[in-house]
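Just one protein chain is left out here, and the rest sit where they should.
Right, chain A next:
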């Protein structure tokens, strides 16, 4: 009879420290910011495009350093 033991499951990192979902959020922010910057529909979207883009880019740079 073999004594099989399963390795203890690693504790899950909090959502805000997980690379995958955070990278996706950052990517979405960059994409939205980019569209806001070049869209022809509303000046107000253009005005807030830089903030969105900057938030996404900074977030992307930070979260891409998180371990997989």
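Convention: contacts are C-beta pairs under 8 Å (C-beta built on N, C-alpha and C of every residue); 3 or more make two chains touch, one makes a residue touch a chain; residues count from 1.
Everything below uses one rule, namely that contacts and distances are computed from a predicted model.
Enquirer: What does the UniProt entry say the missing chain is called, choosing from "Response regulator receiver domain-containing protein", "Short-chain dehydrogenase", "ABC transporter permease" or "histidine kinase"?
Expert: "ABC transporter permease"
Enquirer: Residues on chain A that touch the omitted chain in the whole complex?
Expert: Looking at chain A, the ones touching the missing chain are residues 23, 27, 30-31, 33-34, 37-40, 43, 46-50, 53-54, 56-57, 60-61.
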